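Worksheet: the structure to be examined is printed underneath.
Every protein chain of the complex appears in place save one, which is left out.
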Amino acid sequence: MDRRTHVSRRTFLKGAAATGALAGVGSLLDFQPVHFRHAQARTDISTEVFQNACPRNCYDTCAILTTVEDGVIKSVTGNPKNTYTRGRLCVKGNSYPRIVYSPDRIKYPMRQKGRGSGNWERISWDEAMTEIAQKILDIKKEYGSTLPICLNKYSGNFNLLNYGIEGMMSSIGYTSRAAGTPCWPAGIDAQTFDFGTIWNNDPEEMVDSKYLILWGVNPAWCAVHSMQIVLEAKKRGCKIVAIDPLFSQTAVKADLYLQIKPSTDGALALGMCRYILDNELYDGDWLVRNAKGYEEFFGYLKNNITVEWAAEKTGIPAKVIENLAHEFASVKPAGIWIGYGMQRHTNGGQNVRAIDALVAMTGNVGIPGGGARYAHLETWGFNYHAMVHSPPAGSLGDGDRLINMNNFAAEVLAADEPPIKMLWIACRNPMAQDPETSVMQKAFEAMDLVVTVDQFMNDTVKMSDIVLPCTTLFESPGINVSYWHHWMNLNEQAIAPMYEAKHDVEIAMELSKKLNELEPGSCSFPTDLTMEEWLANEFNAGIYQLFGINDWRELKSKGPVKAESLKVAWQNGRFRTPSGKYEFWSEEAEKFGHHPLPVWVEEYKAPEKYPFRCISPHWKLGIHSQFQQTDWMEQINDKPFVEIHPNVAAQYGIHEGDNVKVYNDLGYVIVPARITTATSKDCVVVYEAWYKDKNFNINYTVKALPADMGSKATGMPGIAFHDNFVNIEKV
Amino acid sequence: MGEWPLILFTVLSQLVVGAVGTLWLLETLGKPLKGQAVKPLVGSLVIILGGGLLISLFHLGHPLLAFRAITNLGSSWLSREVLLFSITLVLLVLYYMKISDAEPNGRKAMGGLASLVALLALIASALVYTLPARSAWGNLYPTFFFIMTAAILGPLYVGLFLSRQEELPFNTAPLAGTAALISGIGFILYLSLLLKGTPESYQTALNLMGSASFWARAVLNWLLPAGILLAASLKKTKVNQSTLAALFLMVLIGEVLGRELFYSATVALKVAGL
Amino acid sequence: MRLMPLDQKSNLLDDLEKRFQTYLFFSQYYAGKADPPILSWFYHEMDSFLGEHPLIIQGLDLLHEVQGEDSTAFRYDFNRLFVGPGKLLAPPYESAYLNQDGLVMQEETLSVRKYYRTAGLEISALGREPDDHIVFQLEFICYLLSQEAQALNGVEDDHINYLELYRKFFAEHLMIWVPKHTRDVQVHSQTSACKAMGLLLEGFLETEKQALN
Partner (left out) sequence: MKGQLGFLVDIDKCIGCHSCEMACKNQNQLDPEIRWRIVYPMKGNSSVPTERCFLSLACNHCEKPECMRVCPVRAYTKLENGIVFHDKNRCIGCRMCIMACPYQVPQFNSNTKKVEKCNLCAERIEQGLNPFCVDGCITDAITLINFNEFNEIKAEREIEGFPNPNITNPSVRFIPYKPGVQIRRDV
């Protein structure tokens, strides 16, 4: 301590003055704290309850009630006014407070020096906007258009207002867009060819079914509130049949479970149709009144399909198929719920068409308790005011350039004239969730600027230059509807946004302001609306009429509302096909390169090198890359695994818990084995999810193989996630 | 391995129970021992038991609230154990204070009373673990094992402590040797009972036999003491003090290892199949 | 109540001043307003009254090396520790340490909020930033010390015993979690600057703890 000199009080005070100067906050006797204000007088700390809506891409789109005390969320629960949610939340919804108040949230705009380096500096919103806006203007100058800017946004937050991010992109000019959907497009096209669009009966009236086939769908994990309806129907005497290559949680609860060979669902449906035709169990009256092309379809069945053939194809005994067909055709109402998993194949769309045909020929379309239930968009008729914007005057080009979301990485790299130089990622985690992860890595590396808007550090944020913090559902208002049930849930702002988080629409407004500041007229996105005004602008007379309200503000007191008139799909018999009828024979399908009839298309076969089909379905403790990473979920399960059939495990010398390498030409993952009869000998199962701090991503093995359909309704074909073939070895 | 306070407390308290009992036997069966030899012995027992009780507090989440632990004498063996050992400690202190050559009868009575209460405390201690939820424990064996611990450690400790200063009325070492033999045989019977019992008992037996410290204990705690001490008593040779000290140390380690296994190897009833 | 003087020669006002300046500096540091040049200024100007705690000596020695250190490396390190966007290596929130789940805005945060209210304050970013962020806690202490000084000077006539409030806040909050936090800083910091500041803060709090007892 000798080298330390004692300073006099005078020197010290000089130093102190300098601290004060640094702080700009005065001295001991004249100190005004900068981060504080006088406490506002309050007699008591009030408790308020707000309505929220779970905005995840989920069938159930739950209505939530949030209890807030002194500006802090105390608990969340389901809103009992929504009779679908019934006041109950799923395992994920119940864990929401942990997401909002995790200290690890992304709090401020930050800039990374060197993608993937972990060298982050904090910047202000203004700096962030300036840098991004400048880059946009530079690109425009260099390439003469904004096409080198590419948006990849999808369903991480399905609140309607989040479409504002598409609106922002439209407002700067024509840009490149990740188009299509990895989720459900093949099935949408199939139903669009058959019915004219997708439209399912109110799921709450499934309780009135007498016979219900759950085909390739696992509501026990992915639509839990519908599972309650299924079980209630079962209790009332409805026979529940589950058809799935995997012995899913739903299948375990069924009266009859059929373990079908993957991707052969169409063969089973056509085999059933043939039996029904031969035994004249079809609804002739209905067909005459409502259908186009059933004669051709019957001809196709007679010439090409037999029950024995279907048995051979599907692995289900002929006798069982006959029984099933007999029962299904003899009871009314009988319905089928067609899952999204079964259409993630190269013949997925055709398989859905075959199942539609089965429901139609038995006259189960347009009746309560019946239907070929897939999804609907009937309650989605909003203005999309946040989304629809025109490019600024003088924008060059003739429209956005579409990049297939399902082959995003490769198409971004291949884009030319102009190339893609800037990515904006919102509501997505493509590094974790998209196929061909290693190609995705290259695509990110090729960019000049990557901007990601997110709540938590994840694989995509790691590969970004700028990350912007966004609000959770509790921190911004919005409106949510479902593609399954018929409710509309208002989402109120329950608490102030934490840290510097902003909603996508607010970010869009900020960017618009900055662009116009740097170059007046460069962005047409409105900048002067409040979030409530944005919300109000989404509503129109049609929506009000459908939901029986006069103003959206009524929802604040009324709670969630339901579109009662939609209850039974196609009851009026007016289909939205070109012919106005149900189309067994679809010229639209033909236009898109398919056979006009729902015919059998061979499934994608396992290559010799990779004998196992790797199915990567959804996982019950998360949805895509959300939720599984939270500590409450980790308490229940904290590691990914691969499900292997006991016989296969024995053959490969694999024991429970052994590390197994699952690999193909594209890449590999190493995960512990779980040996179970839930799968079959030709399939292994790895649930897709993102685990925090774990080097696990099944998409390293998944090829961007397109499904057969999707281009008509969604602009791009779907992706055959479940036609992924791998080999395994013990490591 | 979170049970160290319990392991140390039970072994040490049982040592004290065994020692006070042995001392009482010595005093009862022979002529009174010299006060100056007995006093430090009893003093050491006070310290060991006091220390053991203190250590046991570290098992509690809230050691400072330990005084509450005697509030359920009506049904909790733990309450009874705490009370009885506390009384034992008090009696030992009184015993200690009474030791003088002047008045041997009063101290003998006090020694007898202390031994009796100590034995009751030991039994209460064993009954704490006699739980139906743990099929490996829900029988007479905890009581048997705790008594055996006392019967091996006590005589060895007293023998070691007094041998230099006093000509004892009888040799305490063979007592320990016999106890070690009985304890070892008792354990074999116990294992065979476990192997025939519930799945949890069976698993407990496998855990025991599969553990290295079990075999270490078998050697330290049963084979060597029983062999050496019984051989010596057959040959009527007196075990010298350093052998006695070595044996005591071995047995102490063996008992601690055994007690660690008592806690860690026992399998509770399984809920659900996984 | 009177504070134990840090140095026998000084009077109470001097003591308050020194504490005030030290807390103010740390709060500025955590608010991201310091960089290596400022830190080395700190080294030169303020070492005289930080006391002789071994951690302080260690910290000052380390801080001596900071002068030549790269500002950007310091900035990245600072952000990895306290700001993000990744999982924080040394979260600057009391609740992140005391809340069993490591969540913010729980009981722990609200109890800090209650303290501020006792002194008639609340953070301006109420509900947006967790009230227990270290910047707020340190600045709150500055406020208490300043109020006490003003009361001593007769500027303010208030019934609140600010010194007592400071002592309580120090014992019930700062001292309970900041040492845990600074230990995280020791483990995870990659630059001497961040490491030194962690050592200095911990050392200062240790000294202050003794002074307050």
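Quick notes on this one:
A, B and C are the chain letters, set down in written order, and residue numbers restart from 1 in every chain.
Basically, a contact is a pair of C-beta atoms (placed from the backbone, for glycine too) under 8 Å apart; a residue touches a chain by one contact, two chains touch by 3 or more.
Remember, it's a predicted structure, so these values are computed and weren't measured experimentally.
Listed by label, the shown chains that the missing chain touches in the whole complex are A, B, C. Check A:Cys150, A:Ile198 or A:Leu258 against the missing chain and you find that the one touching it is A:Leu258.
Annotation: of A:Asn94, A:Ser330 or A:Ser579, A:Asn94 touches the absent chain (contact as defined above). Contact with the chain not shown here comes from a single listed residue; of B:Ala37, B:Ile55 or B:Leu78, that residue is B:Leu78. One chain of the complex is left out; on chain A, the residues touching it are 74-77, 86-91, 94-95, 97, 220-221, 224-225, 227-228, 231, 240, 247, 249-250, 252-259, 261, 315-317, 320, 620-621, 631-632, 635-636, 645, 647, 674, 676-678, 680-681.
Annotation for chain C: contacts to the undisplayed chain at residues 100-101. Against the chain not displayed here, chain B makes contact via residues 59-62, 65-66, 68-72, 75-79, 82, 128-129, 131-134, 268-274.
Basically, only the chains that are shown with their structure count from here on.
Taken chain by chain, the contacts fit none of the simple shapes, being neither an open path, a ring, a star, nor a full set of pairwise contacts. With each centre defined as the average position of its C-alpha atoms, the distance from chain B to chain C rounds to 53 Å. With centres set at the average Cα position, the gap from chain A to chain B is 65 Å. Contacts from chain A toward chain C in the complex involve residues 1, 4-7, 9, 11-16, 18-20, 22-23, 25, 27-31, 33-40, 70-73, 97-98, 100-108, 110, 113, 118-122, 457, 461, 467, 469, 495-499, 631, 692-693. In the complex of the two chains, the chain C residues touching chain A come out as 10, 13-14, 16-18, 20-21, 24-25, 27-28, 32-34, 38, 41, 45-49, 52, 57, 60, 72, 75-76, 79-80, 83-88, 91, 93, 95-96, 101-106, 109-110, 113, 116-117, 120-130, 135-136, 139-140, 142-143, 145-146, 149-150, 153, 155.
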